[in-house]
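What follows is subunit A.
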Amino acid sequence: MNEAASVVWVISLPLLGALLATVWRQYAATIGWVSSALTAGCAVWLLWVVQRAGVQELALGGWEIGLGISLYADGLAAVMVLMSSLVVLGCSVYARHYFRAQRQHELFWPLWLLLATALNALFLAGDLFNVYVTLELLGISASALTALGAKRAALRAALRYLVVGLLGSMLYLMAITLLYAAYGTLNAVQIAEALQVDPLGWAALLLMLAGLALKMALFPLHFWLPPAHSNAPAPVSAALSALVVKAAFYLVVRLWFEVFAPLTTPLLANALGALGAMAVLWGSWSALRAERLKLLAAYSSVAQLGYLVMFFPLLAVLEGEARQWLFGAMVLFALSHAFAKSALFLAAGILLQYAGHDRIRELSGTTQALPLTTFVIALAGIALVGLPPSGAFLGKWYLLDAAFKTGQWWWVLVLVAGSLLATAYVFRLLGHAFGHLPAVKRPVVAATQEIPALALALLATFGLGLGAMSLWSWLAHTGTGAGL
Partner candidate 1 sequence: MNELLNVLTEALGKNLPLWIVLSSFSVGLVIFFVQESSHRLRTTLNLLAAVVKLALVGVLLWGVYHGQVYEVRWVIAPNLELLLHADALSMLFVTLSALLWLVTTVYAIGYLEHSPHRSRFFGFFSLCVSATVGLALAGNLVTFVMFYEFLTLATYPLVAHKGSDEARKAARLYLAYTFTGGLLLLVAVVWLKSIAGPLTFVQGGILDTLPAETHSALRWIFLLMIVGLGVKAALVPLHGWLPKAMVAPAPVSALLHAVAVVKAGAFGIVRVVYDVYGVEFADVLGVLVPLGIVAAFTIVYGSTLALFQDELKKRLAYSTVSQVSYIVLGTAILGPLATVGGIVHLVHQGLMKITLFFAAGNYAETLGIHRVSQMNGVGKRMPLTTLAFTLGALGMIGIPPMAGFISKWYLGLGALEAGVLLWVMPVLIASSLLNAAYFLPILYRAWFLPADSWPDEHIQAQRWETHGMLLWPPVITASLALLAGLFASLPFSPLEWAQLITAREYK
Partner candidate 2 sequence: MLQPVLLELPFLLLLAPLLPLCFALVGNDRIGQWLLPVAALPALVAAFVLPVGTSVALPWVLLGAQWGLDATGQVFLLVTALLWLLAGLYSVSGTPAGASWWRFRVFFLLTLSGNVLLVIAQDMGSFFLGFALMGLAAYGLIAQQASVTTRRAGRIYLIWTVLGEVLLFAGAVFTAGAIGSVYFSEVVGKELPLAAVILVTLGLGIKVALPGLHVWLPIAHGAAPPAVSALLSGVMVKAGILGLLRFLPAGAASTVWVAEWLVWLGLVGAFYGVVFGLRQTAPKVILAYSTMSQLGVLTLLTGLGLQAPADAALAMALLLYVAHHAWVKGALFLGVGLFKQTLSWWLLGVLVVLALVLIGVPLTSGALAKGSVKAALPAAWQHLALGLWLSSLATTLLMGRFVWSLWRYRRQHGGAASHHTSTSPGLTQWLGWAILVEWVLWWPFLFALPVFKWWDVSPILLGLGMVALALLPRIPAGDVPVLVAHTGYRGWHWVRQWRHKHRRFLSN
C-alpha cells in the first residue's frame, strides 16, 4: 500500500465509521470502537511512515497544491493525530458501557466519529481553508455532543459553546479572507514563504489569534469552557478538554511558528505568555474553589492551556538545540494533558454514575468503593500537577530550564504558584476521597470503563514521563523548517 495512504486513512476511517453508524444504528457502538481502533492503528502507521519517509504531502483529487484539498503530515501532525486517536479509542471503549442504558446512545456514535474525523483532518490540513472547514465541523459536532448531556444546563452550555465556536470561526475566516486577498493562496507553506510584515499581515495574525484564543479558551476568553466541559457526558467532556481545545492550540502553534513566523515579535509572545500566566493562576484558583469534580477538571483545563501558551515567550528567545528541546517539551505537555485530562473525566464519569453526583465534599469513601477509579484520579492528578513521572513534569522542567537560561525568572514564579494551586486542588479532591464511609458495598463497575481510563492515565504518567524520548526525534521530521 502506498505510504501516503496512511494520511488518508486516519481521516477516512472515522468518517466511514460515522456513516456506517448512522446507517446501522443497532451496531453503532461496535462500529464506533472498531473504527476508532483501526484509526489508532493507522495513526501509528502514519507516525512510522513520517518517521521513515519524512514529511508526507498529499493533494486529494489530484489537484495541485494550492487549489484542492491538501493534506500535510509532518512529525508534529502525526504525533497529534496519534494523540487524538488514542484518546478517542480510549473514550470509545469507555463509551460502550457508559451509554448502554441511555437514549442518546444512537446519536452519540455518529457525532463522536465525526468529531474524530474533524480532529484528524484538522491536524493534517495543509491549507488554511481546509483548516476552516475542519474547525467548523469540529465546533458543530462538539456542541452537538455537549447537548447530549440532555439536562437544561447542558443544553444552555451547548448553545453557548456553539455560538462561541462560530464566533471564533468567523474571526478566523476573516483573517484568511484577508490573506487570500493579499497573496492569492491559502496553502500554509506558500503563505509562509510570501508573507510580509505589513498591517495586513498584522491584522490577519491578530484576528486569527483572537479567533483561536476563543476556541482554545485562553484567559480571558475561557468563560464558555467550564460549563460546556462540565455538563457534557463523560467521554465527550474528555474529548473536549483533551482534544478540541488542543486542536485550536495546534493551529496557533502552526500559524505562529510557520505561517506568521516573521511577525511574531517577543513582545507579542510575552503578551500571550502573560495571558497564559493569568490563565494558569485564575484557572487553578477556580479549580480549587470548584464544588464539583467535573468543574474542577474543566477549570484545570483552562490552567493547563495557560501553561502551553507560556512556552511561547521562551521559544521566542531561545536558539538552536535548546529551542528544539523546549518545543518538544511543549508538545509533550500537550500530550500529557490530553491523556491525563481525558482519564480524569472518564474517572469522573464513573464516579458520577456510581454516586449520582460529583460534589467533591461528599466523595468520602471513594477510595474504598472505587479503588481503581481513585487510583486513576490520583495518576491523572499527578500529571496535572506535573509531578514525576509524567509528561507534564518534563514539560515543566524544560519550561523552568528555559526561564532560567533566558533569565525570565518571573515565569518561574507563575509556575511555582500554579503548581502549588494544582497540588491543592488535586489533593483536596483526594483528601475527600480518602475519607471514611462506614459501610461500603463494592459496586459493579465495568472493567471496560475503568481500564481505558487507567490506560490513559498510565500513558500520561509513566508512559510519557519515562518513555517520551522518541518524541523529540519524531518532531525532528518537520517540513517547512520555518522555525520548527
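Keep in mind how these were chosen: all candidates are chains of the complex that A comes from, given by their letters.
Everything that follows uses one rule, which is that a residue touches a chain if its C-beta (ideal position, glycine included) is under 8 Å from a C-beta of that chain, and two chains touch if they have at least 3 such contacts; residues count from 1.
Since this is a predicted model, take the numbers as computed values, not measurements.
Trainee: In the complex, what candidate makes contact with subunit A, out of 1 or 2?
Mentor: Looking at which candidate touches subunit A, I get 1.
Trainee: Please name which positions on subunit A make contact with candidate 1 in the complex.
Mentor: 321, 324-325, 328-329, 332, 367-368, 371, 375, 378, 382, 387-389, 393-394, 397-398, 400-401, 404-405, 412, 416, 419-420, 423-424, 427-428, 430-431, 434-436, 465-469, 472
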